[in-house]
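Have a look at the structure that comes next, please.
As you look at this complex, bear in mind that one protein chain is not there, while each of the others sits in place.
Moving on to subunit A:
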Amino acid sequence: MRHLDYVAAADANAALQRLSAKPQEAAPIGGGTNLLDLMKLHVQNPAVLVDINGLPLSQVREVEGGGLRIGALVRNSDLAQHPLVRERYPVLSEALLAGASPQLRNMATLGGNILQRTRCAYFRDVSQACNKREPGSGCAALDGYNRMHAVLGVSDKCIAANPSDMNVALAALDASVHVQGLKGERSVPFIDFHLVPGTHPDKESVLQPEELITGVTLPASGFAARSRYVKVRDRAAYAFALTSAAVALELEGTTVKAARVALGGVGTKPWRSKEAEAALVGKPADEVHFKAAAEAALKGAKPRTHNAFKVDLARRTLVRALSLTAGIA
C-alpha cells in the first residue's frame, strides 16, 4: 500500500520544515474537506500529510485602522458568524453561508477554502484527460460536459471554474493573503493570489509548495458594510454556484462613489471586475447603469456548449446583487 506519513506540526516552523523537505510530495491539511475527498479519488496523492491544526492560526482580530486579520485555520462557520464580519463585511458572511453544508463549514478552514480545487468532473475522474491534474494530457472538458465551467479567464488548456464562494467575497473586499515560507513572510493581494490557467492549469496560485497560508487581512473600508452576496444555483442549498456576485457600494445620495465587484461560478479564478467598477463609479445607482456594469463585467466571456447560459445569467446576477446592495430591489 502507498506509504503515507502523517505529521502533526507543533508550530509554523516545524510545518514548513516538513513541507520543504519534500515540497512535491507533502501537503498541509487543515479541515481536510477537499484534500481527503481528492485523495480517495486518487486525484491528489501526497506522501506526507502535515497537519497544521495545532498552529495558532484560529484567531480573528482587529488590526490598527479598523481592518480584520483572520487566521488561516478559522473555520468557515466561525468566520461567517463572527460579529465583526457580520457587521463590517456582510458579503463575506453571506458568501460563507451560501457555500457547502453546515457539516462541511464546521470543518473547512479559511486557508483551505482559498485553495479549494475545482469541481470539474474530468479533473476528478482520473480516467479522463486533464491538464490541471496531469499536465499535457489534454482537456476533456473543452468539448465535454461543461455546464458548470468558467467563461472568464479561460484558455484552450483549461476552463475549470474556481468553486469557492468565500473567494468571491474576498476578491471584492481587497483582501490580502499572508504567506509564510522558511525564508520569511510575504503578503499578496488576494486578486493576484490565484492564477488563470493559461498554458499551465496545474499552477493555480502564487503559493509555492513549501509555503503556508497563515491568514488574510481585510482592510478597513467605509463601504464594505454595504455589501451583498448573491448566489444562483440548481437547488436551494448545498450546490455550487452557477453564477454568483459579491458587491460592495459606497453611495453619495443616489450616485455611486466607489464600488467593488467580484463574480463567482464564471471565472477560472475568483473574478474581480474592475471593468464593472469603472462603469459604476460616478453614475446613478439605477438599473440602467447596473446593466451597463454587468455588460462590462462579462465582456470577453468565452462560453462553451453547455455553459453559454452563464453569460447572461451572470449579468442578471450582478444586477440583482447591485440592486440589493443599493437598496433598490
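Observations on the structure shown:
By definition in this document, a residue touches a chain if its C-beta (ideal position, glycine included) is under 8 Å from a C-beta of that chain, and two chains touch if they have at least 3 such contacts; residues count from 1.
In the analysis below, contacts and distances are computed from a predicted model.
Choosing from "Oxidoreductase", "Branched-chain amino acid ABC transporter permease", "Xanthine dehydrogenase family protein molybdopterin-binding subunit" or "Cytochrome bc1 complex Rieske iron-sulfur subunit", the protein name stored in UniProt for the chain missing from the display reads "Xanthine dehydrogenase family protein molybdopterin-binding subunit".
The chain omitted from view is touched by exactly one of A:121, A:160, A:280 or A:298, namely A:121. Only one of A:134, A:202, A:275 or A:312 touches the chain withheld from this view, namely A:312. Against the chain not shown here, subunit A presents residues 1-2, 42, 119, 121-122, 124-125, 127-128, 140, 143-145, 147, 232-240, 242, 309, 312-313, 316-317, 319-320.
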